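Every protein chain except one is present and positioned as in the full complex.
After this line comes chain A, so read on.
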Amino acid sequence: MKGSVLSVGFIPLVDAAPLIVAQEMGFAAEEGITLDLKRAPSWSSLRDMLSFGQVEAAHMLSPVPVASALGLGGAGARISAASVLSVNGNVIGVSRALAERLRAQGHDFAFNDARAAGLALIAAARNGLRIGVPFPFSMHAELIYYWLSALGLPAPQGVHIRTVPPPLMAEAIGAGEIDAFCVGEPWGSQAVETGLGELLLPSSAIWAFAPEKVLAVREDWAEHETALLGRLIRAVWRAGRWLADPSSHVLATELLARPGYLDLPSEVLDRAMTGRLVISPAGEERQVPGFLEFHRGAATFPWRSQAEWIGLQLAARTGLDRMEARRAANRVFRSDLHRQALNGIADLPGASAKIEGAVRVETSVASASGRLSLLPDAFFDGRIFDPAKE
């Protein structure tokens, strides 16, 4: 079984790092696999490439497999999330004009208070807020809806969410097509770099531990190629562990910057890796702890409760049956496959679901070796999602 080649699709974003690092740093080779990494032009194309077998695995927005299971978008192939690739890592930005209005209102751009930033944004928005997100089924869209509706702006009526491909986000805000955006790095920093936008908030200020991208595979492939999938999960998990070490950041950003991957200056990519973001063209900096997690706090573990939360948000927004949506979503995040692949290697949680939003400070939990702690996962408004009670 030596030398199995797996084709894996990715979108050029900083959070594709675990896949790129798995291949480039030899974690895939350690498992006897080679990742043939294919850069995809859009999320819908990548989803279809996965559905129709052009790739065996893909870097995927966490809500996409859930949306597919709910019959929203896509070709109907069942897609499973075998691992979470990254937690958090998005930024919310505004146009220069809107930033001026926010400043004139007295907003301080503290970059850590979602309530203050959201209320200021709602007050500064004149005739309806137009916000760009990369895809209709994305954590970006879910967080924006959650954030603004919790602050009293009726969604989706009070806000126009527009789909804008990430590389075109800066351009769209420059052209006045949108007033604000929520996008993954490096595209927020790129908007600052080109002088077209300013950053208002990291997405982690809305939900402190949001599953952002997943390692997606076809459900039938996962059933037939369990051993191969296990190798892939392990290679990617080790890549995430390597990425979590601060001494890896310089090399990681250099790898990502290469023409075949992100093809962008490494100093722009570095901001997401270190959580030290430049928020305005004037050069103001903010340090965001936990801006992007690849490993800490069992970041790779696909909690069933995360999938259910996503399923319920999608159901509420599209008028689908809540209980059915929860059931369908629950099946998509494969904590069983993840645990099976990493048994004896990673210290994983004993449970497969948790109360989302309940961890306020780093907390030890029951795990295989008993040394696992979970990172804060609170929602900005203090709400919790308890899968056992809903």
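Everything that follows uses one rule, which is that contacts are C-beta pairs under 8 Å (C-beta built on N, C-alpha and C of every residue); 3 or more make two chains touch, one makes a residue touch a chain; residues count from 1.
Convention: contacts and distances are computed from a predicted model.
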* Asked: What is the missing chain called in its UniProt entry, if the choices are "Histidine kinase", "Heme exporter protein B", "DNA helicase" or "Two-component system response regulator"?
  -> "Two-component system response regulator"
* Structure fact -> Across A:48, A:113, A:284 or A:381, the one contacting the chain not displayed is A:48
* Touching the absent chain in the whole complex: find that residue among A:77, A:316 or A:368. => A:77
* Looking at A:136, A:290 or A:387, which residue reaches the missing chain? -> A:136
* Structure fact -> Where chain A meets the left-out chain, the residues are 41-45, 48-49, 51-54, 71-77, 134-137, 162-165, 167-168, 172, 175, 177, 318-320
